[in-house]
Every structure is written in structure tokens, then in C-alpha cells.
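Here the complex is missing a single protein chain, while all its other protein chains stay put.
Let's look at chain A:
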Amino acid sequence: MSDTPPSPETVPVEEGKPSLWERISIVWLVPVVALVVALGAAWNNYNNQGPLLRITFDNAAGVKAGETVMRYRDIRVGLVEDVSFTDDLEQVEVAVRLEKELADYVDADARFWVVRPEVSAQGVTGLDTVLSGVYIQGVWDSTPGGFSAEVVGLPNAPLLGADQQGIEFTIRSPASLPAANTPIVYKGVQVGQVAAAEIDDGGSGVSARAVIFEPYTELVSSGTRFWDVSGFSFSLGAGGARLNFDSFASLITGGITFETMGSGGTALAEGAVFELFPNEDAARDDFLVEGDGESVTLTMIFEQNLSGLSAGAPVELGGLRIGEVASLTGYVDADRFGDDDVRLLTTIRINPGRIGLGDGADEDDLLDYLERRIAEGLRGQLTNASLLTGGLKIILIDVENAAEAELDRNGDPYPVIPTTEADITDVATSAQGVLQRVNDLPIEEVMQSAIGFLDNATALIGSQALQEAPEELRGILASVRGLTEGDEVQGIPGQVSGMLSDLQEISGSLNTILAELERQGLTETLTGALDRVGEAADGLPGLVTRVDAILAEAENVPLGELSDEISALITAAEAIIASPEAQQIPGEVTVALNELQSVLASVNAVAGSEDTQGLPGQVSTVLSDLEEIAGSLNTMVSEIERQEVVTRITDAVASVEQAADGLPDLVDQADAILRDAGEVPLETLANRTSDLLASAEALIDQPSTRALPAELNGALEQLTLTLEELRAGGIVDNANATLASARDAASAIEEATQLLPGLATQLRGVANEASSTLSAYGRQSEFTRETQGAIRQIEAAAAAIERLARTIERNPNSLILGR
């Protein structure tokens, strides 16, 4: 069999082609893995790349591409990839590669600024950037708001740093604000900061943004007042000199502090506006005026344009400060006032809360109140705030009988309060007036008048006519004696005794008649009548008492005054006596005495005449006639007796009794009359009398009276009048007192003047001390040298660090290479 299968040995064995896996070395995994790793790394790198943020800055000094980083909360979150200019070359555009996971937070509200080293009075900031170079600080809130690729960077660091929370507000001042970055300090702790000040529109003041950090924002409310504690203040007052500075740091750096002076008030809100006061007192004053309520602005127009009123001067109502003067200016309005005078237009601010209208009082409440008060006479008035400084203030006072005026609510620009005349006392003018009046006193004339009066009195007493008067009187008495020693007169007693015996007879007849009457029972009737009379007499003691009282009152009559007045009258009379007419009186008296003498002489002659000698005879005849008459009377009595006249008499006596019954009434009436008399205001009477005397005096002092002595008498009258007035009015005392006061005032002024140099010396001493203190801070002092030395050393250190930094930056290898 030929088809025997070939033996296995002969069958060509082809080696099976090894599979691909067998042929390929395991080592190939290495480059594959390497590639995968490389590609993965590359992809990962690309995938993790954040977005590019473009920030435009005004100034990007120190920002370098590839080197400057962006930080958020001091952690690097990006790197500057490119620095270029904007299209208009006005700004620098910085492209920052931001970390991807932060991109969403960087929204339109994000803020960026370049942090640079800054050396200021407040300290050194950004010191780390000296070595590491500047970096870009980014701040954004923690809520994602979509990525914003183009943002504008801030030129300076914002008030609220990257890791600070707080409330921003505005602080303004009419004068000046402290430098940027001045701290706001509360009880020594910095709780905020002030940014750089900017001038308001129109240049009326400056304002700056400020911030109070959390959690101190609760310390500030609308009742808070800020004031400047920068530097130091030097004040010289009643308490002596005072040098104030809050802390040494604030002396250099300045500072602002505040205090919340009233509770309540609204909490600090974003964008609130506060005023910065120059010192604590001003702040407190403002709070007193402003309180926490809104103040109302009003105007007043004063007729007088007086110096001394200034902005900030108080406005007072009843001694209570209710506001202040906001501003003042001249005002001319010919249409309104009818002339071209310059008037003082003041703008005042009043706080309704200070008047007591309540916390909720608003402008209308205040205006209603003022309108009511102005209708009652309330007016604005300028008055002295201080006598020494001459400062003025405005007070609102009630003026009696004020001219009609009302609150002009529609005044432009503010309601107008009517005003009244200023009440300004000028010390100098008053003192001058007193001295002028003393100077004007007519002392010379008074002395001359007194001398003249004494001369006149001497002349009167020494006049011959007055000395002759006693002689004349003696003559008159002699004549009278001669008359009485005449025989006829001596004979009169005898005739009289005859007449008396006749009368005795008549009485005897009457006695008989009375006996007859008694006989006829008239006695009882008479007794009754007498009893009545006795009753009536009982009332008499009362009467006497009344009279006594009247007399007592009369005693109480100011007789002294009366006598004073009388003596004054007499003095006035003396004045008259002193007059030439009065001096002529002695002469006239002499003449009168002469006449009287001649009258007496004629009387003497008459007495010695025959008719007169016959007079006693006639008298005797008359007496005998009387005797006859008595006889006929006797006869008549007996006739009456005979004709039962007694009965009639009895009737008459009864009538008398009836009449006596009426007596008590009469007594009562008399009593009443006396009582009335007692009630008569004797004092008034006396006063009236005094007045009368005064009137008399006045009458005597009247020009008409004075006209009698006429011009010759002028000096004496002057004296009398002056002495009268001096005595009556105590003018001399007053003048003395005035002079004494003036002297006291003068000596006080002298003392004050003597004190002034001392004060000046003290002032100079204080000034010297202040100057030495200040000069100690000056150029040559050790302190300054030390400070300068320290600053110079700091400068040197900074320069050294800067050199080191520059060297290292330029040549990092020098570190390695040791060069």
C-alpha cells in the first residue's frame, strides 16, 4: 500500500505562528501607561483651568504677569496671566486666571483692589507685600451670583476689608475731617474707620465714608454724636488752664470717637449721615439742641445789625436752651421795610422736643405753638449772652403791649418769627453815665446858696429895726398900765357890787318861787326829770371813753411828721423871711408898733377925756337902772306867783321831763357822733394835713411865691429848695451812697486793673509753658531727636530691606551661590 501515511518524523513541522499576544512583549504596557498618564494629566490640567477674569485698574503698579496672585481671605485663588492696556490706553487691564470652583461667586458685586505696602501715621499695612510683591485682593459675598468676566477694580482698599463685616455710613463736617483711615475709637477700642474726605458739592463742607465694624454697629444709633479727638486742645478758663489729649496715639494719628447720648433712636443704617463735631462739648450741645428729634428751621429779622451774634449762639425760651443760631447774614429789602437799612437775618434751629411738645412733636406742632404764643406777645429779642465777651444770644420773651405781629408761616425760605428791640446793656456806657451824673451835681452852687442864706440871716438879726422892736413894746405896756390906773376904772367894782346885791334879791325871789313849786309837788317831777338826766349822764362815761379814744388816736397822729412838715413850712417861711421883703418886715413891724403906740396913745387920750371920765357915772346909772329892773322883776315874780304861774311852770317842768326822756337818745346820738368822730381817719386827716402843709410848702415854693423875692432871692431859693430836697429825699445820702458806690466801683475796677497784669503774667506764664512744651516737641528737643533718630533708623531698616529684597529678586541664585 503506497498510501501509507508518512511517518511523523517526515512531516514537515511548521512552527505555528505565535499569536499576537505571544509575540508582543509585556513591556509595551509601560509606554502605553506613560502615554495614558501624560494625556490624562494634560486633560485634567485643561479641565481644571478656571475662567479668565479681566479687571481694569487705574493703576496697576507692581502687578506682574505670571507672578502676581489674587487672594481671597489671604488665600491664593488666582494668578495674573496678562497685564495689558485697555483700548483707549486709559486704564490697565489685568487678566487673572481664577480657580474654577470660585468662579460662580465672583459676580458683579465682587470688588478687587491692589494691595500695596502702605506706611502712614496709622501704621504699616501690607508689609508682606514688600517682600512678596503686590497682590490683588478680591472680596465677594458667599452667595453665587454668576461669573462676571469683566469687572472694574477699586483704586484704593475699601473700608471694609476682605474679612470684615460692618455698616457703612457718611460722616460730614462743615470744617474738616481727619485724614483717611483715621480710626473710629470707642472707649479705646477701634470699632470703625473713616475713608478719605471729599468736598461736598458746592464746597459747603466735607464728607467721608465711614464704617462701623460688626459687632459694634449696635453702639451707634440716631442719638449718637461723633466728635474729633485728633490732636490736643488747650483751654484757659475759670478752672485754670487745661491741656487735653485723648491718647498719644491720637495725638499723632488723630481719631474720632462717639457716644450715644440718648436711648431710643433708630439703629445705624447703611448710608446714614452723621455730623462730626470738633469736640465733645459741641457734640453734647448739639445733642441737647437736636435731641433725637428733627429740628425745625426758622428765621428772625432784627432791626439792629449788632455785632456779637454768631452761628451756634443759643436760642432760649424762659432760660431754657431750645435751639441755636444756624447762620446769620445781612438783609436788605426796600420793598418790605421801606428803607435800605441792613437788617440782621438769622436762621435758627429749634428742637420741638426741647420745648416739651413731646417726642413726637413735628414742625407743625411747633409752629402752632409759636403762633399761639406770638399772638400773646412772644417776640424774639437779642440780648447779652455774656457781659464780658460781648457775645449775644436770642431769647424768646413775652413783650407787653407788643405791636400786632404774627408768625409768618409762609416765609421764604423758613417761617419768620417777629422780633422786638434788642436789650443790650453796655457796662462801659453805664459806668460812664454814673460818673457823668456825679460830675453834673451842682455842688458849687449849693455851697454858694448856703453862704448867701447865712449872710441874709445875719443881716436880718443884726438889723436896727428888729433891735428897736422891744423898746416899742415896752412903751405899749406902759400906756396900758396908765389906762387901767384911771379913777373911773377903779370905780367900776362898787357899781358892780350894787348890781350883785340886786341880783341877790332876784335870787331870793326865785328861791321863794322854787319853794312854792316844791310845795305844789313839783319836786317829785323834778326828781324824775333829774333821774332821767342822771340816766343820760350814765351814758356820759362811754362818751368820755370815746373821747379818750379819739384823743388817743389824736395822740397817734403822726405829729412828728406833721411837725416836720410844719418845720419844713417854717423853713420855707424862713426863706420868705430871708427875702428882702421879709427883711423889710421888721421895719413894717416897727411902723405897725408905732401905729399901735399911737392908737394906744389915742386910747389913753380917750380914756383921759371927759366922756370917758363920765363913763363910770353912766355905769352907776345903768346899775341903778338894773336895780330898778330887779325890783320890777321881783314884783313880776310875785305877780307870777299870784297869777298861779306855778301851775304853768309845773307843766313846763313836765315838758322838761319829756324832754329829758329824749335825752338818752340824744346821748346815743352824741355817742354815735363821737364814734363817728372816733372813726374819722385821723391819720388820713393828718396825712391830708401833711399833704396840705406840703401843698402849702409847694405853694410857698411856687414860682409865683418865689417871684416875690425875684432874682435877688434866686440863690437862696435854690438853696432852700435844694436843702429841702436833700433833706426830704435824702439825696445827699443817695449822692453819698452813689459816690461811695462809684468809689467802690472805681476801686473795684482799680483792683481788677491791678489784677489784669497778674492775669496777663499768668497767661504769659501759661503761654511760656505751652510754648516750652511745644518747643520741647520742637526741633531741638531730645524727644524730637530721638523720634527723628527712630524714624531715620526705621527708614534705614526699610531701605536695607528694600535693597535686600531687590537684590534677592534680581538674583535669586545669589542665595544659592552665596553671593
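Please note the rule applied: a contact is a pair of C-beta atoms (placed from the backbone, for glycine too) under 8 Å apart; a residue touches a chain by one contact, two chains touch by 3 or more; residues count from 1.
Convention: contacts and distances are computed from a predicted model.
Comparing "NAD(P)/FAD-dependent oxidoreductase", "PepSY domain-containing protein", "ABC transporter permease subunit" or "Paraquat-inducible protein A" against the UniProt entry of the hidden chain yields the protein name "Paraquat-inducible protein A".
Screening A:E67, A:D141 or A:E214 for touch with the missing chain picks out A:E67.
The residue touching the chain not shown here, chosen from A:G133, A:G377 or A:G631, is A:G133. Considering the whole complex, the residue from A:A34, A:A375 or A:L441 that touches the absent chain is A:A34.
Think of the hidden chain as still there; on chain A it touches residues 23-25, 27-31, 34-35, 38, 41, 67, 131-133, 804-805, 808-809, 812-813, 815-816.
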